[in-house]
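Provided herewith is a single structure, encoded as structure tokens, for subsequent inquiry.
In this view, the complex is presented without one of its protein chains, the others remaining in place.
And now, subunit A:
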Amino acid sequence: MCLYLVLVLSVFLSIIQAVDRSNFKTCDQSAFCSRQRAMKPGQSSYRALLETLELSDSHLTVQLLNNNNKVLLLLELYRLQGNMTRVKINELKPVKPRYEVPDVLITDPPTELMSVVAQDEHRVVLSLGGEDWRLILSAQPFRLDIMEGPQVLLSLNSRGLLAFEQLRIQGEEAEEEVDQPGMWEETFKTHADTKPNGPSSISLDFSLPGVEHVYGIPEHADGLRLKNTDGGDPYRLYNLDVFQYELFNPMALYGAVPVLLSHNTHRTMGLFWLNAAETWVDVSSGQGSSEVPQTDVRWISESGIIDVFIMLGPRPNDVFTQYASLTGTQAFPPLSSLAYHQCRWNYNDQEDVSAVDQGFDEHDIPYDFIWLDIEHTDGKRYFTWDNNKFPQPKDMLQGLLDKRRKMVTIVDPHIKVDSSYKIHTEIRSRGYYIKNKDGGDYEGWCWPGNAGYPDFTNPEMRKWWASMFAYGQYEGSMENLYTWNDMNEPSVFNGPEVTMHKDALHGPWEHRDVHNLYGFYVQMATAEGQIQRSGGLERPFVLTRAFFAGSQRYGAVWTGDNAAEWGHLKMSIPMCLSLGLVGISFCGADVGGFFKTPSAELLVRWYQAGAYQPFFRAHAHLDTPRREPWLFGPDNTALIREAVRQRYTLLPYWYLQFYHAQRTGQPVMRPLWVEYPEDIATFSIDDEFLIALQPGEDDALAQTNSPPVSSGVTAYLPGNGEVWYDVHTFQRHDGAQNLSIPVTMSSIPVFQRGGSIICRKNRVRRSSSCMENDPYTLYVALDSQGNAEGELYIDDGHTFKHETDKQFIHRRLSFTANSLSSSDLSPDSQFPSASWVEQVNILGAQKPDAVTLTTTDGGESSVEFAFDPDTAVLTLRKPGMNAGVNWTLHLR
């Protein structure tokens, strides 16, 4: 099933006030990166000592010797269930432990038996299961090759770039190694990094024969397909608060997921580099041997160990399943969080909140959440309210609750150093702050001025933090108040690269080791707090800016501080697609653009695009003029209203997608190539996308966002032999063609794939909660064989009862042989729903003579219908059956 979105924009590149690049390091300015990158491909100095090989049930170990300095490494190889291989390399005897990332894997990955197929003094051949899956370990030079039959799928260290800077005690001579500047201290701008542990970086190369397209490793403001980094900087993964980020740039942004996907017409694979330190990734595509295309990838990290998961696919959905089995799936969000969010820095006071709330009612635009940014607090002390502006937060929240709406307040991880602020004094007295290199509490500048940073890597700290969300602790909070974690890279205004000093200490570990994990833990602790405050009953909703692999388990992510420019609107698609590929489905960009002021046209187009992206929130910078949807004249208000209403009608569909995302780990918003893995034309498309379930299933929608002054756009409709229906006009188009679509300001070109059934709720109300009991309208889009399939998922929308008590409805809808029927996909679950089916639209239908409805109780009734011969749409009037029961509609 897929919801298919095409976004085509003319990019009006105005004067772009770019990021101040000098604030952030290039590879050359990063000592370990430049050191590692200076090493060129060639014969590896490592040799596998096969005589040390040990094979147990779960894994194989073998020592690696660095011929240059005689240092020994230990290689561990695991064959994991689900067609994955894990490769771990650490020092055999490090002088002190090296950091291994905890808490990201949901479980110790279950292993499968590995057996030696063949062995001599040069190599060992291991079976990875099946007839012809092999792993070849070559001794000198050390290298690993993963084979399917005669074909090499992937090689490690084939370019000899394995490098492991062994830990040393400063002053002790290392054999054959000369200390270089930057190894024991490094200065960037005015910031010194003391590096008491000295050089500790690691590097490894991977070769992917036959691969031209690689994706992933977010977060970067760049196209979906990764570019060649030869001659430029590598893609950087280092969570940073980048002011006014630049487009088409490998610079690091707020979050990091070290997962890379490779794809060609017959195989999709993934590489998961489990390391939370600053990381650089070089991508180089070109001709390999014998004219076969090849992509080489090289990972460089500042510290930690090499721990890499090779996900062997072979299909895109297999890779998603494999990755989900390691880091978990997208948290199933409350239904309302999939609706529309209204945010601004800042809604000034209670009256302002009330006036904006009222504005939505006056202009009949639905919304579910209104957000309060940092100004709502008492002097940027999170968990507090500004007494003058928000004297009665509970009254305000009750007012929203009365309209079945909700609120989000911001809670950032920098804590104002103020002895009269309870949160601060508690954290200080419990010793929960991150320490500076000298052992005192680390302090830096952020919104409140001088601030401390709680050590979220400490489970005790996280437990305490979670307890602060209890209704009794967070004064003024109520059950319809949720949370936003911003600045959790962490952002330190006066720190190196606007973040924390790498020599700050998290217990025994340096910030250097854990940096990219910080935001992950902040969101984890916050989400846990929300669950706990309801006694484990309610699903949390937490938005985060910083993230890491596994962050999908804790809530939503947005693309940070973008700008009101056409280019940023366009970029929102590849940025969210990239996140979806690596498990983070609940993604969105600030609608309208955060910095600067959008034209009315840009704002309308952004609403139209945002309405079809997973996380749909408008946001604006403090210094920009107000931009609530009704401030741009009645025409634009109507256009925005229509876009938001389209979102609301599709909420059942979005909810179903997230239900599946949680169960399967498949992305909600996905690139075309994921559904059409053999269609090369789709491999580089990142201005169209699908909102989809598994391939082979059905619905699809496409959106084209048209540029100003343009009268039309061209969208690629994929799928040879497939048909697509324009969801507004029901016009039918063939797949595998470039379709010219005329557009106007009101156009949001979206297409439903033939063969799919989408359930909508067409009665759009004030908020999603108000639509709970409303009836469904089914859109049955027939494929060329006259068949269609779809699903419907219903639960209470906000609790864990679907898990704990099996309280949900999950149904299969299927149209075949002129009958549409609903059957139970989960007979052991139940949920009482008042919703019923008010209308069925069959697209691409023929006129029947009669339509009858059969229900399980044996009742049979005739259903009235209307057929429009121009559009070939058959509309069944009010069949009226409950959404949770079995039924069949027969067309005769």
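Keep in mind that, in the parts below, a residue touches a chain if its C-beta (ideal position, glycine included) is under 8 Å from a C-beta of that chain, and two chains touch if they have at least 3 such contacts; residues count from 1.
The working rule: contacts and distances are computed from a predicted model.
When the listed names "Septin", "Cornichon family member 1", "Glucosidase 2 subunit beta" or "Ataxin 7 like 3B" are checked against UniProt, the chain not shown comes out as "Glucosidase 2 subunit beta". For the chain missing from the display, the contacting residue among A:40, A:626 or A:892 is A:626, taking the whole complex into account. From the set A:364, A:378 or A:426, the residue in touch with the chain omitted from the display is A:364, counting the whole complex.
The chain not shown here is touched by just one of A:227, A:315, A:404 or A:435, and that residue is A:404. Checked against the full complex, the candidates A:165, A:561, A:601 or A:838 give a single residue touching the omitted chain, namely A:838.
Against the chain not shown here, subunit A presents residues 348-349, 351-352, 364, 388, 402-404, 622-626, 645, 762-766, 769-771, 773-774, 838-839, 877-878.
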